[in-house]
Structures are given as C-alpha cells and as structure tokens.
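Excluded from the complex is one protein chain; the other protein chains are retained at their positions.
The first chain written gets the first letter, and so on, giving A, B and C; residue counts start at 1 in each chain.
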Amino acid sequence: MEVIMALTVGGMVAGSVYLFLSRQYLRVMFGVIVLSNAVNVAILTVGRLTSGRAPLISRGNEVMDQAAANPLPQALILTAIVIGFGLLAFALALGYRAYQEMGTLDTAAMRAAEPEDKR
Amino acid sequence: MMESLILRTGVRLLLPLMLLFSIFILWRGHNEPGGGFVGGLICAVGFALHAIAFGVKAMRDMLRIDPRTILGTGLLVGITPGFLGALSDEPYMTAQWLGALGTPVLFDIGVYLVVVGAILAMVQTLMAEGED
Amino acid sequence: MILTAILAIILAAFIAPTLNRVLPALSHWLLALVPLSAAYWFAIQVPGVVAGVPVLESTSWAPSLGVALSFRLDGLSLLFALLICGIGAFILIYSGGYLRGHPREGRFHLFIMAFMAAMLGLVTADDLISLFVFWELTSITSFMLIGFNNEDARSRRSAIQALMVTGGGGMALLAGLVLLGMASGEWSLTAIAASGTDLRTHALYPVLLVLLLLAAFTKSAQVPFHFWLPNAMDAPTPVSAYLHSATMVKAGVYLLARLNPTLGGTEPWFWALTIAGGVTALWGSAMALRSTDLKKILAYTTLMALGVLVLLVGIGSDGAMKAFAGFLLAHALYKGALFMGAGSVDHGSGTRNVGELGGLWAKMPATGLFIAIAALSMAGLPPMLGFLGKELIYEDVFGGGQYVALAALLLANSSMVAAAGILFLKPFLGVPTKAAAGAHESGPALLAGPALLAGLSLLFGLWPALPQGLLAAAASAARGAPLELDLHLWHGLTPALGLSAVTVALGVGLYAGLTSARTLLAGVQRVTRIDHDKAWDCLLSLLDRLAGRVAGWLQDGLLHRYLAWIFSGILFLLGTTLAVRGGLVWPGISLEVEDALGGSLAVLMLGGTVGAIRAHSRMEAVLALAITGMSVALFFLLFSAPDVGITQLMVETLSAIILVLIMAKLPLLPPGSDRSHRVAIFHGFLAIGLGGVVSAILLAALDQPLALGLSRFFGDTSLLEAHGRNVVNVILVDFRGFDTLGEITVIATAGLGVFALLRARMGKSKGRKA
Partner (left out) sequence: MTPWLTAAPILVPMLTAALCVAAWKYPVAQRVLSLLGSLILLVIGGILGRGVMEQGVQVAQMGAWAAPFGITLVVDPLSAVMVFISAVMGFCVALHALGDIDPVRERGGYHVVFQMLMTGVCGAFVTGDLFNMYVWFEVMLISSFVLLSLGGVREQIDAAVKYVCINMVATACLLLAVALLYGVTGTLNMADLSLRVPDVPSQPVISAIAVLFIIAFGMKAALFPFFFWLPATYHTPAVSVQAIFAGLLTKVGVYALIRVFTLIFTGDTAWTHGILMWMAGITMIVGVLGSLAARDLHRAWSWQVVAHIGSMVMGLAISTPLALAAAAFYMVHDIVVKTNLFLGAGLVRRLAGGSTDYKYLGGLFKTAPWLCLLLFVPLGSLAGFPPLSGFWGKLLLVRAGLEAEQYVMVGVLLLTGLLTIWLVGRVWAEMVWKAPAEPPAEPVQPLSAARSYVLILPLLLLSLITVAIGVNPERLMNAAGQVGDSLHDNTAYVEAVLGGSPGRPTLLGAAEVSP
C-alpha cells in the first residue's frame, strides 16, 4: 500500500507543480491545496500505514496495543493541516485584495512592486 | 447571505447541536478521537453556516463578543497553564493534574478558543467585505 | 607612542569641524600643532634609528586571530613618517588659507587629518593586518578628499574611480597579506624577516607576488592602473599636494620597498617592476609635456617619479636602494612645494592654464622664488637635492649596466627639465598676460609650506650630510642589509655627471622645441590609441549593463517565471543527487485485498488533481479539489487516523466555504489554458519530473527500516503518565505540546492577518513613482 501511496503523492505533487506554474492566482491556490494534501499523505505514509487500529488505549488496557497505528505522524499531520489551513486562508484573502487593488488575478499583469521599465 | 428557508431552519436547529457537539468533542478528546482542534473547527463551521444563512450581522449580534477577544483569550489560556510547572520547579508545559482536570486539558481549551476566534475573525471580515 | 600619535591626529580630526566653527581664523594653525608635535617626536627618534635600533611597540587587538596593533619604526618608516607629519602640518596651514571661508573647511580638515593618521599608520605598521587596515583607510579618506567638491559630477566620478582602482588593489592586498602570513606562519613583518623562511621558493610565491604587486601598482598608479591619478586632481590643491606627491601614491612604493627584502630579487620581481616602472616613467613624462594645466603637469611628473621609484626597487641593488631613498626625499620636497606653489598661482591669478599665465614674477615674487627653487630641484640641477637624487640614480643604473633602463631614465629626466621650464619660465618670466595683471601675492598661510619645502630642497642639496644618515637607514631597511651612504654635491667628473649634462641638454632642447615635441607626442598617442580613462568608462558601463541584464533576466517580475526557476532548481538538485548518489529502489508490489479500498482512494485523489488542472470553471475546480480532499480524509480514516480524518474533513469544509466566499467576489477563470503550447510542455516536464523525483525519494525512504521507539514510548506512557487514552491527542497537548503552542500562534496570526488585510488599508496607494 505504501508503494501505491508513494506514487500517488508523486502524482499529486506533479499536478500541484503544474498548477503552481499557472499565471492565474486562483490556480496557484489550487496548487497549494493539492500540495499540502500530498505532503500530509506523504507524512502518514512514511510513518507506515496500518488499517483498522487507531492509536487509542482501549478501556481496560494501560498501554497502547503494539499493533496499533503509529501515532506520531498523525500528530504531526494534525499540526501541519491546521498550519496549512491558516496559510491558505490568508493567501485566499490576499488574492481577493490583489484583485481589488490591481483589477486582475493574472500574476504576470501584477507589476506594482516591480514595474516593467526599471531604468 | 442566502435566503433559503430550508437552510435557515436547518442552521437554526443545527447550530446549538454543533456547539454542544464541539464541546463534547473537545472534552472527550483526551481519551477518544477529538480534541481542541476538531472541536474548534466544528464550532467555527457552525457559526460560519449561521453567517451564510442569516448574514454576518446576525452572527455578530448573536456572538456579541469580538472574535479577536476570543482569540486573545484563547492565546492566554493556551500559554499560561504551562507556567504552572514553575510552582513545582519543573520546565514549561510540564503537566499538572488535579483529578481529571489537568493543564493539558486547559491547554486544549486554549487551542479550541484560538481556532474558533481565528476562523470567526476570518469569516466575519470576509463576509462583511461583501455586505458593507 | 606611535599609536598615540595616530590616535591624537584622529582625535584632532574629529574636533576639527567644531574647532573651525569656533575659531575660523586660527583653527588650521592650531590643528597643525598636532602633526608638528608628532613630527618632532619622530625627529628625535632619528639618531637611535640611524644607529640601527628600530622603535617597536605593540598593542593587542584581536589576539584570537593573531592580529595586533604593532608598529615598527626603522629608517624607511621614519623617513616616511617625517614626510607625512612634516608636510602634513604645512598642508594643514596651507589649506586653511586656501579654503578660507569655504563652508566645509572644517570637514576638509577632518578628512585630511584622518588621511594623515591612516598614512602614518600604514608606514609604521608592523602587523600585516594592521598594515592592511591603514592601507584601506587611506583609500577611503582619499575618496572623501577627491570628491570634496561634491556637487561637481566630475569630482564624484574621479573619487569613485580612485576608490575602485585602489579598492581593487586593496582586495588583492588582503588576499596577498593573508597568504603571506600563511606561507610564512608569521603575522608581523619583523617576525617574517626574522623567521628566515625563504618565501621566494615557496609554492605560493607567484600568487603572492601577483597579488601584492597588483596592490602596489594600483595604489602607486603604475601603468596600466595610472589613469585615476590625473583625474584625482579634481580635488582641492592641498589634497593634490599632499596625497599625490608625498604620501598616498607612495604607499605602493613603500609597500614594494618594505617587501623587497622578503620577496624581491627574483626574476619575476625584477621584470615586473622594471617594466612597469619604466613604462610609467616614460608615459608620465610624455604626458607632462603635453599638458597645459599646472596641476595636470605636476600629476604626470608624479607618475614619472613613481615609475622611477618602482624601477629602482625592481633593480633592488645596494646602489638602487640608496638612489631610491635619495630620490624619494627629493621628490617629496619639490613636488610638495610645486603643488602648493601652483595652488598659490591659481589662488592669486585665478587660472592654472599655462597658456594664460605670464609675467607673474612682478606680482608674486615669493611664490615665484619658491617655485623656481623647487623646479630646479625637479630638473635635477645643482645645488638642489634633486640633483643629488638624480646623480645617485645614474650612478647605480650606469654602474649596473642596465642600458635600456638608463635610456628610459634619461628620457624621463630630460622631460622633467623641460617640464620644470614649462612650470616656471613662461608663467613667471614670460610676457605679462591679462590673468597676471590682476594677480596678487598670497598670504603667509599659503607661502609657509612652499617656503619650507623649497628651502629644504636647497638646504639638503647644499648640506647633504644632514639627511644622509636617515637616507642610509631608509635604504638599509629597503635593502634588508646595512648600507653606507656618502653624499656630496661635487663628486668628481663621473659618468653620472656626464649623463646629467646630457639630460640637461636634452631637456633644454625639448623645451625649445616644445611645440614640435607636443605634435610628435600627439601623433604617437594617436597611433597607440590607448586611452585608459575611456577604457575604464567602457569597462564600468559594460559591467553596469551586465548587471542590468542579469538582474532583468532573473528578476523580471513574473511570478510564474520565478516559480519555474525554483522548480527547475529543485528538479536539477534532487535529480542529480539521485542520479549521482544512487539509492533508487523499485519495490516489488504485492497488492493485498485490503489495499483495494486504499487504491481506489488513491485513484480518486489523482482524479481530483487532474480535474483541478483541467477544470474550465471555478466550481468545477472546487468540486475536483473537494474530491481530492475528501478522499484524503477517507484515506486517513481508513488507515487508523480518526483524529486526522475528522480534522481533514472539517478543514476541507471550511476551506471550501472560504474559497466560495472569496470566489464570489473574483472574476471567472479565463477559459482555456493560460500558457502557450511550448510553455505548457516545459511546465509539464517540470511537473512530471518533480513528481517522479518525490516518488523516488519516498520509495527509497520507505525501503529503510523505521524505528518506532518514540511511538512505543508514547503508547506506553500516554495513560499512565499523561492521563489520556487518545495517544494522538496526548502527543498534541502534552508530549509535543510545544508544537501545538506554535501552531495556535500561526492560526491566531492568520486570523488577525486576514482581518488586517481587509481592514487596515492606507487608502489608495499614493503615486510614489513618477
């Protein structure tokens, strides 16, 4: 299963790279979403996949079952998801402001900070 | 704002349930799947739906508190329990337990509040942008 | 005490602007007392140093690097120190008169005294790094001085030019000195000389030599780095008199003389120095004859003198070093006097153009007298010190049989005779001109310097025993072996005297046929077609254009190009690493039944991704992204990560809400592709390449065993020590609660940030650009 997921992550990365290279800010944002999903999947995958055994200590036990899933990557992903969401929300709001300010979402047409003719 | 009766009725019913559920999720998070994040997210989604259904002003009126206040409170609630370790000369964030209530639980509440505050701040400003 | 002297001058420099404001008429006289006292202290060291006991002192500075502020006063240093402080004091007095009433007179004193201190440090420093520090300080202070007429664009250009040429030399010097220290294992000149390591056979010797010569040649304006010196004449005359006669330009010569005992005497040394020196001497003298501006003439004769000095160090024999010391002193004295005299003429008559001057003798007799004496010394006529200096040179070069060098010197010296004529004869004794009619004699401040220096030129010529000891000591230091010097005005009918006679005859001839000589020189120049100054401009504008091209090409303001660069960089680095270092594995795929569900989720993730790329409308894209996000959430749920799964679901929902909220206010996606076919292929290549690389690394990583000790620990202690059954949550709020702490600050800042982005606006951006 890990192998399949490794290839899937590669595919998602490829897709997000292609989206990132777009001139449309919204597509870049789609790239951001796909990329962070891909990385989150990658984290769970490198921590190895276990199905059907959540890392919980069931009633009556004092320690976690040895066969339960690896809890650490899950904690890392949770942190990463929330951080990614914060960044994404800000970036989306920024897109809105950019459109308001410059009247376009074509990044190639945004030349306020680096005007075309420098000399 | 969406003038859909179904949505409005649904939200009116759903919101209290979601709020309760979010607190439940927060509470059981230490032992079952859940926790401050998820709880906070559920709560925020509830309010966001309310705002979509009834408009941002209605949400503001209902909430009464500015999201930034929630956020600031959450940050302080999240940060300060860690200092209790100093009482027993232990490092920051060393858990102190008093029965079922421990500093990690307090910390989780802080997380909950920050998530709610931050997301509401976002949703509120974004929606207000269209209505003003 | 040497350090004290330097610091005292620096301190005085920083007081100068204030002092000038308080006592405008007196400040320069008072300030001059500082270098004068220093000069006095140096003067009383002469007997000891001449007797062969150098003055040493050292203060620790950066001991962990072996850097100390250590100073050593031997003959060579002492000769320079006396010139710097002595001439410096009179330059200060002179500039006080010259710049009277100038709004920035105080600042001028600041710069020139700072320069004085730097120069003093440079010639006395024993520690290699200290030497460099003072060397650079002279470059910086001279930058300030050359650009003193700061609203004049030419001055600014000249200042930057001088800074860059000498600064470039400084870079070479830094590398050279550090290599010298590493090669010898010692960081002070004394220790290097005492260590006895033969650097001439060291593997690094050629590199060392190139670097150090580069430094010395740029500083001392040797061809082909000479062009900055005449331009530096844009500075006020006191600066030219000081920096470009006695001191700064001689720093390079000083360095060569200083290093001669350790590095000199090899074939490369000899050829590099004699060729550069000879060419510079000839070039300088030719250009001097062509010029009509008094200061330009003097600048070019300075080039000639510097060339001669470098040539002498290159020859490096006993006699050459004696001649070096003698000529050094003679030149410093007469050149200082001439520059100050020229300034006085400029001041009195309002022009420096030889063509407009004539008959000044009647109006400015004192200036005339001092210029006459100095010019005689420059021409090398008895009974001046210049005569002695020139005799020493001829004696040695003739004796050594270096006839090419001799011919060059002969030519150069005869043009000095002609130049001396140009400087004195027409302006003072020629037919009175309009400029001369309004001329007036200068005051004591302007005359004190020329008087002293011209007087010394004469005095030392008549009484050579007076400077003899010091000159011998200087020559010994530069030779690295004790030398005796016996100077007499009349030393019999020697070949040198004969050569002097020839020189004078040639010089007179040149002066007489000046017009034809100039035509000839102009012709030669037209043939050679070398204008270094223009070449320099070309070089700079080339560099400038290169910079503009590179910056414009890389930083073109287009985000997708930036990202293309970045992704290409990532692909290149990771790709080559995988290719070169290997480590690729192709795992055997063994699919099990339970993988079927996961596999279909994977297909959904990829499908959503493709959908997002191919989406024609925004809603299609959001839908496609939702498919990806939801299948990721299901994937988490399927593989035992319920917390992550629920969170992912909620985050997906919220993201979708925000995305829809925002998109409602944005324009539609433009239909079709926003890139051309070729670009799309390139981007596709990048995308597939990066996806492949990431997969490859993931597969390689999955092929390694994973230690689960950390998770085992969490599982074992979660309930017993941290009182929680949900291990993931306990990790989040307790084991790794610190991560979560950082994370809530991120989400909090994001919330505030969105608020600030939409609410805190400065209003319409002001039209900042023209």
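The working rule: a contact is a pair of C-beta atoms (placed from the backbone, for glycine too) under 8 Å apart; a residue touches a chain by one contact, two chains touch by 3 or more.
Worth saying up front: this structure is predicted, and the values here are computed from it rather than measured.
Put simply, the hidden chain is in touch with A, B, C once you look at the whole complex.
Checked against the full complex, the candidates C:I44, C:L493 or C:A760 give a single residue touching the omitted chain, namely C:A760. Screening C:I44, C:V431 or C:A707 against the full complex identifies C:A707 as the residue touching the chain left out. From the set C:F90, C:F132, C:Y254 or C:Y511, the residue in touch with the chain omitted from the display is C:F132, counting the whole complex.
Summary of contacts with the chain left out: across C:M364, C:L563 or C:L649, the touching residue is C:L563. Remark: the residues of chain A touching the chain excluded from display are 20, 25, 28, 32, 35-36, 38-39, 42-43, 46-48, 66, 72-73, 76, 79-80, 83, 86-87, 90-91, 94-95, 97-98, 101-102, 107, 110-114, 118-119. Taking the whole complex into account, chain B touches the unshown chain at residues 68-69, 71-73, 75-76, 79, 85-86, 90-95.
Within the complete assembly, residues 61-65, 104, 107, 129, 132-133, 136-137, 140, 143, 147, 150-151, 153, 156, 159-160, 163-164, 167-168, 171-172, 174-175, 178-179, 182, 543-544, 546-548, 550-552, 554-555, 557, 559, 562-563, 565-570, 573-574, 577-578, 580-583, 587, 694, 697-698, 700-710, 712-714, 734-739, 741-743, 745-746, 748-750, 752-753, 755-757, 759-762, 765-766, 768-770 of chain C touch the chain that is not shown.
Here, only the chains that are shown with their structure count from here on.
Centres computed as Cα averages put chain B at a distance of 61 Å from chain C. Note: centroid distance chain A to chain C, computed from Cα atoms, is 49 Å.
Shown for chain B are the residues in touch with two or more other chains, namely 31-33, 37, 115, 118-119, 122, 125-126, 129.
The residues of chain A that reach two or more other chains are 54, 56, 78, 82, 86, 89, 93, 96, listed in rising order. In the complex of the two chains, the chain B residues touching chain A come out as 31-33, 37, 115, 118-119, 122, 125-126, 129.
By the touch criterion stated above, chain C contacts chain B in their complex at residues 642-643, 646-647, 650-651, 653-654, 657-658, 661-662, 664-665, 722-726, 728-730, 732-734, 737-738, 740-741, 744-745, 747-748, 750-752, 754-755, 758-759.
Remark: chain A residues 54, 56, 78, 82, 86, 89, 93, 96 touch chain B in the complex.
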